[in-house]
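Here the complex is missing a single protein chain, while all its other protein chains stay put.
We just call them A and B in the order they show up, numbering each chain from 1.
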Amino acid sequence: MQYFEPNFVDEALVLLDRFGSGARLLAGGTRLGFALRSDPRDVAALINLKRIRELERVEERDGTLRIGALVTAQRIATTPVIREHAPLLARAAGSMGARQLRSIATVGGNICSGDPASDLVVALVACGARCEIAGVEEPSRVLPLERWLDERATGVQAKELIGWVHVPVTQHVAAYEKMTQRRAFEMALVAVAFRAQREGAALRDVRIALGGVGPAVLRARGAEAVLSGAPLSAASAREAARTAAERDARPRDDARASAEYRRHLVTTLVERAIRNACGDIAGIAS
Amino acid sequence: MPERSGSATIGSKLPRLDSPAKAQGQAVYVADLQPQDALAAALLRSPHPFARIVSIDIGDAKQMPGVRAIAYSGNTPAKSLDFGIKDQLLFPRDLVRYAGEPVAAIAAETEDQARAAATAVKVAYEPLAPVLSIEEALAPGAPLVHPDWQSYEKGANRVTDRNICGLNRIRRGDVTAALARADAVVESSFIFSAGAPGYLEPRAAIALREPDGGLTVWCGSQSPYGNRDDLADFFGLDPQRVRFINQFVGGGFGGKILMAAEWYAAALALQCDRPVRLVFSRHEDGLNLFPRHGGKATFRSGASKEGRLLGMEAAFFFDTGAYVGYGAGTALIATMLASAPYRIPAVDLSATLVYTNKQVAGSVRAPGGPQATFAKELHIDELALALGMDPLEFRLRNAWQDGDRSPTGQLLEGVRVKETLEEAARAIGWEARRAPGRGVGIACSWWFSACGRSEARVEVRDDGSVHVHSGNPEVGTGSAAGALPLIVADRLGIDPTAIVLTLGDTATQTYDGGVGGSASTFSAGQAVKAAAEDVRRQLLERAEEALEARRDDIELREGRAQVRGAADHGIPIGELAAQAGTPIAGRGVTEEISDPEFDASLVQSHDFASWLAPSFVTSAAEVEVDASTGRVVVHKIATAQDVGFAVNPAGVVGQIEGGAVQALGYGLCEELQFGPAGIINTGFHDYLLPTIIDAPKVEAIMVESPSGAGPFGMKGVGEPPVTTPAAAIGNAIRNAAGAVPYTVPMTPERVWRAVKDRRDSRI
Partner (left out) sequence: MVEPQSSLLSVLRDHLKLTGTKEGCSTGYCGACTVLVDGEPVNACLFFAVDADHRSVTTIEGLSPERGELHPLQSAFIESGGLQCGFCTPGMIMSALGLLLAHPAPDEAAVREALAGNLCRCTGYQSIVAGVLEAAPKVRGADAAPARKRARSRA
C-alpha cells in the first residue's frame, strides 16, 4: 500500500485518477480504519486528506455556511457560527457517538459512510445542504446532498471527493430528535430533523428528514406537504407526523427494533420535533 | 460484635492497595506482556451452530509460512472435561455444537500468519439443523444436541434426558389445595434474555513449556489454582510443575472462572519451545464467552385477602447452551430464590436446564439471581396489586423472620429482610408523591456466602515489610487488594499500605478456590486472618522475651510491639524478625464449615439446598417512563444489603454501586442475540452496556448483622447487589406507566409495547 499526503484538492484528485478503484481517501478514518486493518490487500493507495488545510475551514459568506469536509463533529457541535446559523446541525453533531469519536469523525467521512441513521446527514438534509464536489473530469459542481447520496448509492463518482458542505443561512425554526436504546453513545434507532420558515402562524419551506427508517436518510415529503403553506395547528402537526410514519418512512425489522416500533417512533418524534421547534404557536405546545 | 484489635483498621475506608498502579497505567494485564520471542496464536472456529465434522486436514496449514504448531482433536487428549456431566471435549471430534466453537488452534511467528494458517485448516462439515431455543430443544422429536447423552458419565444428582441436562425441585405442602383456598391467585410468565459478563478486558493467555516438562501460564483468571489443576489433569502433567501466574484482571464477573485462551495457548505451547501468546479481540471473546443464562419462568401464587401468601408454583427453564459447563448452579439457585424471602406454607419450585446450540452459559455474577429475582418480584407485585395492597406492605407482611424455615427446611437466623426493605423504601422515598410518568418499585431477595478452600501465608521480614501470599486473585472486586490487607493490618497493628501482596501465583503454594459465589473475602479472609494470627502469636511471644514484659501487656501498634501505655518501651516488628534470624511467617487455611442442615425429603436432585451465612438484600428504584417512546430513565437505585460486617466498607459500597448499574444493564439494555448462524452481537456497539449517562444515583446502605461463620462476622457481598435492582426497576416501570414487559431486558420497544397493549386491552 502506498501512502500519500496531498496538500491540495487537485493533488488528491490526480492520485484518485491514478489509482482508480485501488485508492482510498482517508479523513477521520473511524469508518475506513477497521476495514483497512482487517484486510488491506486490495488497497493500492491510501490518500490522507488531512494536510489539505482549505478543507478544514468553516465560514459564513453570502448567506451560506460553508463547512469543509474535514471539519470534525466536535467542531460542528461547538463552532459559534454553526451554532448560530445551524443550531440543528450543531445539536445533531453533538449527539454523535461520544466525545472521543467526535474529535476524529469528519463531516465528509460521515456523509460518505452512507449510514441510513447518520445524525449529521439527517440534520444536513433538513437544512437543505448542498455538497461542493471536486472531480477529475469536472472541476467543481454543487448539488443537493440528497442527490449526491443517490448518485453515490448507484456507484458513480469514484473519482470525486466532497470538498465542502453548504448550508443556507435563513431565518428558521428547527428541532432534532434522536431515539436510542440506551441513553447515549449509540446510533439512532430513529432520528428526525425538522426545519421550516415561519410566517405568522404558517410554515414555509418545511423540510423534515428521517434517519433509521429506510435504506438511506429520507425526506418526509408527504409530511412536509401537510405542513407547508398552511397555518400550523395541533391537528396538522399530528397529521404530518402520521403521514411521515405511514407514507414517508420505509422501516424494516432488524436486530435492534421492529419496523412497527420504528414507524411509531417516527410519529412520536416528528410531532415532538414540530412542537419543540414551534412551541410558541397556539395550541401546539402540550 | 466483631472483635477489633490493633490499629482497628478493619471496617475503615482504605483505598485499595493496587489503585496507584492502576491509576498510573502501570498495572500489568496479560495482553500487556509481550515476550520478545512469543509466537502468536489464532483459533479456527466453527461457522455452524451445529454440524457433523466429516474430516479435519491440517496438512496445508502446517506448510504455511511461519506456522510452528497446530492443536486440534487429532493431537490432543480425547478426555472429557468434567463439569458433573462429562459432555465436553477440549476440541470437538464428531460434532461442533455452537457457532464460534474452537476447532483448532495455530501458533505462528506473527498474528497474520497464524490467521492465514487457520483459514488453511480444511474442515469438512455436514451442517445439521440447530436447536436454538428452549422450545425447539424440548419439542417432540427435536434434534439432540448430544446424541450420545445416555453414555455420558455424570454425578449423583445430575438429571439428563435428551436435551435436558439438569432438573431440580423443591416441594413443600400441597400447593393445589393452598391455591384453591386463596382469595387471589395470579399467574405470570417471564422471559430472560442471555447476557454477557461485560468485562472490558478481552481474555488472553500466554503459555510456555519449561525445560523440565512443566508449563507456565500467564493468565487473567478468577481461579488460577482451579485452572491449573484442570489443565494439568487434562494434559497429564504434574500440577506442581504447572505454574499459573495471574496478572491483573480487567473484570471477570464470572466470565473468567473457566479457562478459554489458557487452554489453547497451553495446547500449542506443549508442542513448541517458545511462549505462545493468545489475545482475543472483543469479537473473538464474544464468540466463546460464558453468558448469563437466558430462559423463561412461569409463576402461579395465591394469597388470602389479608395479604398472606399461601402457595406458590414456579417453573424455570434455562438455556445452558452446548455443554453443561457451570450451568447447574443457575438452576439450583433459581429454585432457592423462587419463593424467598417469604413465608409460604406450600411451594412447588422447579428448574430445568436445557441444551441448545449456543455458547456455553456460565456463572455470571450471581448466576440465576437477576433472572429469578426479576420473575418472582414482579410476580409478587402483581399479586399485591391484585389484592389492592401496597407492594411494600405486602412484602413486610410475608417476610421471613428469625426462626423461620427456608423452603428446604433450613433454620433461618439473623434474618434482616424487614430492615433492608424499610431502609431501601426510606432511601427512595416510598411514600412521596410523584409527578406523572414517575414511579417507584421495590424488590428483595436473599443470597449465600460461599466458603471455599483457601490458604494464605503472611510473613514479617527483618526490614519490617509484611508480605502476604494468597491464592485469591484480584479481579477488581477489591477483596484481595482491599479487604485482605485490612485484615492483616488489623491483626498485626501495621499500616495496610505497607503490605506487599502476591496474589494468584500458584508458585506461592497458597491454594484458593477463586473468585466466585461471593467467596473471596469470606474464604481468603479467613485464611489470611488465621495466618496473620499465627504471626501475631509468634510476634507476641518474641516480644515477651525482648521486652521482658507479660504477654497480656503487649500490644502490636504502628509496626511495633510495645508495652501498653508505654509507647517508648517497644520494638519494631522487623527487629523481632531480625532477632529471629528468619522471617516470622505464618500459614492459614480456611476451616471447613459444614453447610446448615435442611430437610432432604423436601428436595429432588438438589445439590445446593441450604445456604451458609445467608444475607438479605432489597433494592428500590425510582424511574421516569416516557410512555410514547418506551424510554425509561432510572433516577435512583437504593440498595440496602445485609453484609454481616463490612470488613472494607469502601469495597462494599463499590460492589453495591457497580452491581446496581450492572443490573440496570441487565434490566434495560443488555441482550445477547442469536440468529440462524449463531451469536449476532459480540461487540460493544451492538451489545449495550450502560454508559455513565444511563447510570443513576445509587445509594448504598449497609445493614450489619454479623454471621456466625465468616471472618469478623462478614457475609459474601459481591453478588447480592446485582440480583434485585432490575426487578425494582421493573416494578417501578409498572408503577409509573401502568404496565411492564415481563421480558428482560425491558428495552424501550418492549416497554412501549407493554403500555400500548394494556391501553389497547382497556378499549
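One rule holds for everything that comes next: contacts are C-beta pairs under 8 Å (C-beta built on N, C-alpha and C of every residue); 3 or more make two chains touch, one makes a residue touch a chain.
What you are looking at is a predicted structure, and each value in this text was computed from that prediction instead of being measured.
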## Note on the structure
Of B:215, B:312 or B:475, the residue touching the omitted chain is B:475
#### Entry: Which residue of B:42, B:70, B:207 or B:249 touches the chain not shown here
B:249
### Task
Determine which one of A:97, A:128 or A:251 touches the chain that has been left out.
A:97
## Note on the structure
Out of A:22, A:40, A:229 or A:279, only one touches the absent chain, namely A:40
### Query
Of the residues in subunit B, which ones touch the absent chain?
15-16, 18-29, 31-32, 34, 198-202, 248-253, 281-282, 475-478, 650, 653-654, 657-662, 683-685, 689, 691-693, 695, 697-698
### Message
Using the document's contact rule, name the residues of subunit A that touch the chain not shown here.
### Response
1, 3, 5, 26, 28-30, 33-34, 36-37, 40, 46, 48, 50, 74, 97-101, 103-104, 184-185
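Heads up, the rule we're going with is that only the chains that are shown with their structure count from here on.
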### Query
If you look only at subunit A, which of its residues touch subunit B in the complex?
98, 179, 181-187, 189, 255-258, 261, 264-265, 268-269
### Message
With touch defined as at the start, can you tell me which subunit B residues reach subunit A in the complex?
### Response
628-631, 633, 668-669, 673, 675, 680-681, 685-686, 688, 690-691, 693-694, 747-749, 752-753
